[in-house]
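All protein chains but one are shown at their positions in the complex.
By letter and in written order, the chains are A, B and C; residue numbering begins at 1 in each of them.
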Amino acid sequence: MAVLTMRDALNQALHEEMERDPSVIVMGEDVAGGSGGTSGNIEAAGGIFGVTKGLKTKYGADRVIDTPISESAIVGLANGSALAGMRPVAELMFADFVGVSLDQIFNQMAKFRYMFGGKAKTPVVLRMSMGAGMNAAAQHSQTIYPMLTAVPGLKVVVPSNPADAKGLMKQAIRDDDPVVFFEHKALYSKKGEVPDGEYLIPFGEADLVREGSDVTVVALARMVPFAMKAVDKLAEEGITCDLIDLRTTSPLDEETVLESLSMTGRLVVVDESNPMCSIASEIAGIAASKGFASLRAPVEKVTAPHTPVPFARELERMYVPSPGDIEAAIRRVMEGA
Amino acid sequence: MAVLTMRDALNQALHEEMERDPSVIVMGEDVAGGSGGTSGNIEAAGGIFGVTKGLKTKYGADRVIDTPISESAIVGLANGSALAGMRPVAELMFADFVGVSLDQIFNQMAKFRYMFGGKAKTPVVLRMSMGAGMNAAAQHSQTIYPMLTAVPGLKVVVPSNPADAKGLMKQAIRDDDPVVFFEHKALYSKKGEVPDGEYLIPFGEADLVREGSDVTVVALARMVPFAMKAVDKLAEEGITCDLIDLRTTSPLDEETVLESLSMTGRLVVVDESNPMCSIASEIAGIAASKGFASLRAPVEKVTAPHTPVPFARELERMYVPSPGDIEAAIRRVMEGA
Amino acid sequence: MQQSPDQIRQAYRQMRLIREFEERLHVENPKGEIAGFTHLYSGQEAIAVGVCENLRDSDFIISTHRGHGHCLARGCDPKGMMHEIYGRADGLGKGRGGSMHIADLDKGMLGANGIVGGGQPIAVGAAVACKARGDGSVSVSFTGDGASNQGTVFEAMNMAVVLKLPKVFVLENNGYSEHTGASYGIGGDLKTRTEAFGMPVWEADGFDYFSVYEAAGKAIEHARAGNGPSAILATATRYFGHFEGDPQNYRAKDEVKNFRETKDALMTIRDKVTGAGIFTAEELDAIDDEVLKLIDASVDSARNGPTPGRDIMMSDVYIDY
Partner (left out) sequence: MQQSPDQIRQAYRQMRLIREFEERLHVENPKGEIAGFTHLYSGQEAIAVGVCENLRDSDFIISTHRGHGHCLARGCDPKGMMHEIYGRADGLGKGRGGSMHIADLDKGMLGANGIVGGGQPIAVGAAVACKARGDGSVSVSFTGDGASNQGTVFEAMNMAVVLKLPKVFVLENNGYSEHTGASYGIGGDLKTRTEAFGMPVWEADGFDYFSVYEAAGKAIEHARAGNGPSAILATATRYFGHFEGDPQNYRAKDEVKNFRETKDALMTIRDKVTGAGIFTAEELDAIDDEVLKLIDASVDSARNGPTPGRDIMMSDVYIDY
């Protein structure tokens, strides 16, 4: 096992899969960079966040495709090449750019197989960076996974650490269904141990990252390390939590959540999204329906507020649910019953 | 009071508001129709569903603007003209076309005021038809209000009957915030009494359309008449329900739901959307958090399945939650506690 | 007419098949058995067939909301299509897609598409696969005059040029975008706008199979030879309303009648072929008979086809979930 950043773990997964399978291709704005430039550098960028570094140098311009700023056409490239037998990995630089490409995502790739009588196969991976943490403001910081989790036909991946990012990316590329892969910007530089070579994580299996008996804490992406902080702190006081990292929101591992809830009776859901119709809403709703018999206290939803993502450092910090917010919610839920 | 279809009630609201306020303008594909045609008819359509009938004939081409098929530019027309002082009512023929215009909705109109220091005012009404019921299949039948309810800065309206449609449309046009107005295709031809002239319904006030003591049933749009059928049928057996028509999902009238729940202790939420991250999830989640103390039985969520909307009559009928499904859910929730 | 009699017979048969398929749907539709929106292609047959007769099995096409003609021209099974339009469990889409979403991946037919402008970026993607294969295969999209104003179509054109893909854009100007005349919504003109992306555009008479065949042949050859994308622009008309039930208040009274009488695509090909002595009118009539029987049989079969059930509603959302 090597210690890698999430960026490098993703990069490793891409390198390994491109090496393994010649039908894997990569496309997006500046996934290589330098095309049409004056330096002669054929890979001037390697992705704006460095996730696609080295791919063009190694696999060439036919498999690593720089594109104009045309997100609908980028996702279209992925959709059509997938229908025609390739395994495209397309990049939307920022998740917020679903705004200019949603049709290709939710009306096209998600629905082909269903509408076309079960014949179509659309093995697209659509990567996008998401989340607050870089003060990139309202149009470059959103966590729009709830919107896409709602769409039947899409699988949705939300890794929280480098090892998962690698294992889930390799699974995503081999998966025959369309996968939307969210990469949290604030996690790219976080390091962790990453298994070498062949390492795949199946979708729909949440990870129990902390075990405890008092409260079930459900989190995803950047909220997992934040929740860890809160959970570990409370453990010192003797309040112990199951901490569940969802890893994928579609499929959603309800079983693991419900099983934990049946032991703890208390639930805190942590989601960086805006509150309404969020993953927090979804999990809380599941608790109210399928988990009702277990529930001993009001569910606590810890989310961003119902506001756009603000720019200033102080504001963004307030906006994003913090370890302190999570800790407070766990305490509240302990008092609740 | 006249008896009108929802289509005509909406049309009346548009006529009245255009008459009242010269800054109200209408735009979209075939909102008039006939431009560039060979019949010489300057209003060959009046909207594909007839909602904008008579407007161009009465108010002229400057205020009733036929557009090319360019949904991003249509919403852009609304956004820019609103920023510049008009009150545009723009039409997306089908809600599914947010796919090709989402950016202007969720990154632009929703966020101007916040990003721009509170100076901008964007009084757009964005009308769109939604829902199953016409066998229009997967790309013309979706109920995407959860996706937009999640977006801070948007108000979201989901009327269930002609009177509400009129009162909410007039409010929407006068409202200074951007409003997304969902018109259920299967309701356009439904009739109801509609107050004449000045009639406004404030946002964020749900309507208690049936009163009862056993179960709280929350529904919206076409699910309201379906739920009425189920509730009325069960009333004959002595099972009585509060039936709450949300009318707007943003703002969401939590108070009315929670107050009812505090009396009944049982909750059924009916939502035509796909299940995940839906309004059903949201309301169920609210019950699990703020309504927990009242809750005596597992919440029942009645939604469409996690599938695209299928085409065939039999399939679409199965897809849409039915009065029978709602009735069954109410019975289950009665057994649950 | 450098085509062999067999080629011409096939083209004529395909055009007749489309014509009769659509004319029959126009008759059946008011009876109430067919659900949803039905957009008929009658009047434009020469375009779909003129293009598709140039294609090989390894090529791809993608269609629009008005897809029956393109599907049939590409060789989709008329019976499977009819069953789909009637919402049957054994239709091409198992009754889940309907008229607007007919596809057959086995035929390289990537689907009709209910979103105007939805297909073009996908077809560009298929062209990426064609190029990667290196076997000279091409990807073709059909685009209406109205659709030509959708941002995604411009992006698709530009992308195809930038990546120099084997992609052919077929622009079908039938004069209307729903209830609006084509000229109203188009700033500039289609040919100049398309050429401005740096690709050649060949014009064709959309009523004349031979004209379309020739223009499409040039475009497809251009692509197969590795010269990148191009377009053909074909003008025709649609005989019926935008969708079945459209009262067509935007059209002059005799517009369609005049087209039918003076320009009709089937009439045109018949006149040319009989005039050149390739086939007799009787030989062509025999093809018509065969086609009519096939359509009769398809409708009968579709009317009595199996109703889809819950298993069909719930399946094929994912391959594995």
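In the analysis below, a residue touches a chain if its C-beta (ideal position, glycine included) is under 8 Å from a C-beta of that chain, and two chains touch if they have at least 3 such contacts.
Predicted model, so just to flag it, every value in this text is computed and none were measured.
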Exercise for the section: Kindly name the visible chains that come into contact with the excluded chain. Expected result: A, B, C
Exercise for the section: Can you work out which residue in A:6, A:77, A:138 or A:284 touches the chain that's missing from view? Expected result: A:138
Handout entry: Which of C:28, C:84 or C:155 contacts the chain that the document leaves out
Key = C:155
Problem - Chain not shown: contacting residue from B:49, B:94, B:112 or B:145 - result: B:112
Exercise for the section: Specify the residue from the set A:235, A:263, A:315 or A:334 that touches the hidden chain. Expected result: A:315
Completion exercise
Touch rule applied to chain A and the missing chain gives residues 29-30, 33-41, 44-45, 48, 66-73, 96-97, 99-100, 134-140, 305-308, 310-316, 318-319
Handout entry: Hidden partner chain, residues of chain B it touches
Key = 25, 27, 62, 65, 67-68, 70, 72-86, 88, 103-104, 107-108, 112-121, 152-153, 155, 175-177, 204, 251
Exercise for the section: Since one chain isn't shown, list which residues of chain C touch it in the complete complex. Expected result: 149-155, 157-162, 184-189, 192-193, 195-199
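Definition applied: only the chains that are shown with their structure count from here on.
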Problem - Most distant chain from chain A, judged by the mean position of its C-alpha atoms - result: C
Fill in the blank from the handout: CA centroids of chain B and chain C: separation to the nearest Å works out as 35
Practice task
Go ahead and note the Å separation of the Cα centroids belonging to chain A and chain C.
Solution key: 39
Fill in the blank from the handout: Note: chain B residues in touch with at least two other chains are 72, 96-97, 99-100, 137-139, 305-308, 310-311
Completion exercise
chain C touches at least 2 other chains through residues 93, 96-97, 101, 113-115, 118, 151-152, 317
